[in-house]
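Selected chains from the complex are presented in situ; the others are not included.
Naming follows writing order (A and B), and every chain is counted from residue 1.
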């Protein structure tokens, strides 16, 4: 609940996401599979570049208060070259639009970002994941 | 946050729910008690059968992104004879109506369903609970 004190939140998050995405896609449901494919397609380079789209995904996740989605897009944003200042400005939009109810999610977002930066040397999330794999 | 790696999520979930429902109903607040009774009544057989009503409860819980409610209705749906294909079609409606923000909850729903099926032999959730006990 509080999101406090996870030992290796980045690795755990990545492993669970990967395992369960495989479980979900293993079931023969075409609507679910197409939705996952469409989700991947959404963030591809187009009229807007990948970085801008990831920022859009991040702020949308933040105001909808989905911790896993926020973590996912924080990692993607970093991989796309978003600086910490840009990240915080995106957070500020999410905070003002979504209100103080966003604060606990912001705390976990910054915690995740801190851990991501701390675990950088070891080739964590961004390096590991092959493509936009459905948050 | 990520919902990864719980040892015995089904049993833990059931125990906490049971204990706290008792704590809540122990307090003399008639509105709260009546709400709990009404919640139980809602899913009884009527013009729609129990199975359909549990599917309605499941999809409503999924689009509102409440993990505990989803877990509860996944267990109830199984007890009412919902197949895995039917479960996934319900998930697909929740996913398309609610969007990618639903995905992390879908992952935890499938994880819970997997654990539920794995723990079946031991007389888990459905057997234990006496009636619709307020998710």
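By our rule, contacts are C-beta pairs under 8 Å (C-beta built on N, C-alpha and C of every residue); 3 or more make two chains touch, one makes a residue touch a chain.
Note that the structure is predicted; figures quoted are calculated from it, not measured.
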Of the identical chains, 2 are shown; go ahead and state how many the full complex includes.
6
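Definition applied: only the chains that are shown with their structure count from here on.
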Let me have the rounded angstrom distance from the C-alpha centre of chain A over to the C-alpha centre of chain B, please.
26
Within their complex, state which residues of chain B touch chain A.
1-5, 65, 84-85, 88-89, 91-92, 95-96, 100-101, 103-104, 106-108, 110-111, 114
Chain A contacts chain B in the complex at 3, 6, 9, 12-13, 15-17, 20-21, 23-24, 27, 29, 31-32, 35-36, 39, 60-61, 64, 66-69, 71, 108, 134-135
